[in-house]
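A single protein chain has been omitted from the complex, and every remaining protein chain is retained in its original position.
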Amino acid sequence: MSATSSVLPLPATGRVPLTLRFFAALDRKAWIALGIFLALALIVVPVLNLMVPPDSVFHVSAYAITLIGKIMCYALVAVAMDLIWGYGGILSLGHGLFFALGGYAFGMYLMRQIGRDGSYQSDLPDFMVFLDWKELPWFWLGSDSFGWAAFLVMAVPAVVAFVFGYFAFRSRIKGVYFSIITQALTYAAMLLFFRNETGFGGNNGFTDFKRVLDVPITAPETRLMLFALTAIALAATLVFSAWLVKSKFGRVLTAIRDAESRVMFIGYNPLWYKLTIWVISAVLCGIAGALYVPQVGIINPSEMSPANSIEIAIWVAVGGRGTLIGPVIGAFAVNLAKSWFTVSFPEYWLFFLGLLFIVVTLLLPQGLVGLWKKIISKKQGAQA
Amino acid sequence: MKKTLLTFLLCASTLSALAAPDPTLVRQLAADDNTDKIEAIQKLALTADPEAARILQAMADESLFLAGEQVFLFDGELARDAISGAEAEMPEDAESVTVNNRLRGELANALAALRLFDSDREVRLKAAGELQTNVSSGMAEILARARDQEQDAAIKPLLVLAHAQATLGDTDPAVRLAAVNALAAAASPAVRGLLLPLTDPSIEADAMVRDAAVQAMKSIERTLAWGDTLAGIFSGLSLGSILLLAALGLAITYGVMGIINMAHGELLMVGAYTAYVMQSLFRSYLPEWIDWYLPAAIPVAFFTAAAVGVLMERTVIRWLYGRTLETLLATWGLSLVLIQSARVIFGAQNVEVSNPSWMSGGVELLPNLILPWNRVIIIGFALFVLFLVWVLMNKTRLGMFVRAVTQNRPMAGCVGVPTSRIDTMAFALGAGIAGLGGVALSQISNVGPDMGQGYIVDSFMVVVVGGVGQLAGAVWAALGLGIFSKLLEGWAGAVIAKIAILVAIIIFIQKRPQGIFALKGRFADQ
């Protein structure tokens, strides 16, 4: 998706409508690929799941749909991570936090949707009854409204990212310093959410969801709906990101990555550029988290553990950073490997993951996409 | 303790067959009502009769049985009549005399009280020490007798306190007043708890006693407050010394060489497991030298961790010099491999590493301030390692080379410093120090595959706050963070304290982005 030619001949002068610019963000091949992806996710998979009998080879199981749906959420996070790391040169080791915040924000709504069907038949979520709370804490206000939940999914990560990012970027915290501090941030948040008194279910987090928008959450149709929504969100994120990195904003961003002081001396304030991409990235993670929770059926503080966040970085690195398709490929490759390993050879998974970190950084700095490009250019070189 | 008691009992039973214990009291031990049982225990204790001691000990061991009206001592093989001591046949339907926690306490006190009359000073001292809590009023008489008879200056004050506790509930206000005044001298949380009811007018009618109790509480609380603060500072120092050991290695690898090593915590783990392996080896092959496994583990851990460090540097890190973010990811991968290796080799569970006997116990400075030897020794050890590192970095050729390479690599290379060898050696040094930290950690916390993970965030914080390239900064930051977080913990709880520290660090970096000891100048931000 990094080709420079555009589908439509765009006027060289004057203002161009935003819709056209979005259209120009991807080339023809990329649009076709995206169309095929959406057709698969929105039509083929649902048909194969609902219409084809379970004993057929073409049947797509509920397990597969949940797994792919989950990985698409991860892919969305990986794209968000790539925007900040691949294009902005800022390695965040705390993106799991934004993902979890989005998940928790939507999880609150799902907890309220349980209604009186919990173990204690109370209006309050079970864990609050367990803690002997008599009423909802103030920050749960409005959590029974889908709209408010959807707003919080984006607003909470955005506010946290903005406040943290403003102070961090303003004091010009860079490179490894920034990475370490984001790691500390997500670690602190994890400790906070582990406490029962924080009001988000402590260790256990949120689970045992029953409904979303008053429909049973485990129904096959709901599952397919969530799957489709995730696919659309991923596709939309890719188009949006392609436009973003191709705009002048994207060029300033990569310029900051390569020579920040030069950018400052020609009059751009890197603070606001970094902050913008940082907040956008956090919001995308929040959306991914909100899509993830109803599909997987649980959110707990371990999503904020530093190890989880650093794993996001390896998805991006495996796929190839600085490209938009790379993170998607990386998220799929690593997570499919993970679900295979944890079933077949659980004790070797950490060895594999650890070696992946080492091998990719040492031998594949441009990831799988870089490797592919190298092979292609070699072939062309051989032909020429 | 059991042994001395047993010999004491044996001697007593062979030497003297004084008056046999009162049969009604012995029968009362097996009464239905606990209050009756306690009365019997205390009265038996008062007799100071070795035979009584034997019966009470049997009761505490739950080997006292009742069949009809007859009470038996039964040790699993042989039954005796409790009163005569003669061997007897115990009926099948004999039931064990039940002992609950309250009775157990009374029995322990009664047995201790009996030992107050032992001829061995050590036995008496120990017994008096045991009689400092939960002394009931029924013990007052025997404690008074023991107190009046006691000549030893170390034991007598303890008996005064014990007696005062026993007489706090006396009906005579004058006796109570004397007891309060005697207790005022002892500043322990337990005494404070005892005095508290006496300040309440609904419980204590006598105004004189109340006033005395209030005064005594105040003086006790003053002493305790000191103890609490000092204890907070001490545990802060202790945490700081651990952080220092973890951060010193980082101060070299990250601070001086600029290598971010996420596997640093796992090098601590390597050191801790080395201590475990040394302990196992000593247990198997040199059991009589077991107390020396720890000193032996120190050099072994240093070289093991250093060897792992060399391996890491040669295979991975050296290819990534100057690419810090990539180094971060690759070393994270190394840490995963090391953790999983530890799981495969030693199992996923924590392993047990015990303190050598010379490190267990502690020194009591105040009633609520006990400094455990293991922590005191670790603080000393951290200072020792710090001194070694300082000498190594500032007074040796290696240190000079390391500093030269850090400041100007090409120039150092030009004047003949073997830069690549120096990199390896400096990294090995940092890793070895982490190994030493691991040995220290094994003495105060769990040793398991994940143990290193908990320290990595904290020790990076130390380096960040201390400033890059500075040993002094790391020292101050480690001690400061340790003390600050322990004091905060006492005040706000562990989680809030941790979060507050992180927020404080972020704010601190706003003001001093380069750490406490900032490097300034044209090249500061390069």
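Lettered A and B in written order, each chain numbered from 1.
Here, a contact is a pair of C-beta atoms (placed from the backbone, for glycine too) under 8 Å apart; a residue touches a chain by one contact, two chains touch by 3 or more.
Definition applied: contacts and distances are computed from a predicted model.
Between the listed names "NADH-quinone oxidoreductase subunit F", "ResB-like domain", "Glycosyltransferase family 2 protein" or "Urea ABC transporter ATP-binding protein UrtD", the UniProt record for the complex's undisplayed chain reads "Urea ABC transporter ATP-binding protein UrtD". Touch with the chain that is not drawn comes from one residue among A:Thr218, A:Ser247, A:Thr342 or A:Ser377, which is A:Ser247. Note on the undisplayed chain: of the listed residues A:Asn269, A:Thr342 or A:Ser377, the one touching it is A:Asn269. Screening A:Val163, A:Ala259 or A:Leu371 for touch with the missing chain picks out A:Ala259. Interface residues of chain A with the unshown chain, by the touch rule above, are 12-16, 18, 21, 170, 244, 247-249, 251-252, 254-255, 258-259, 261-273, 276.
Keep in mind that, in the parts below, only the chains that are shown with their structure count from here on.
Note: centroid distance chain A to chain B, computed from Cα atoms, is 45 Å. If you check the complex, the residues on chain B that touch chain A are 260, 316, 319-320, 324-330, 332-337, 339-340, 343-344, 453, 457, 460-461, 464, 495, 498-499, 502-503, 505-507, 509-510, 513, 525.
Per the touch definition, chain A reaches chain B in the complex via residues 91, 164, 167-168, 170-173, 175-177, 179-181, 183-185, 187-188, 191-192, 194-195, 306-307, 310, 313-314, 317, 347, 350-351, 353-358, 360-362, 365.
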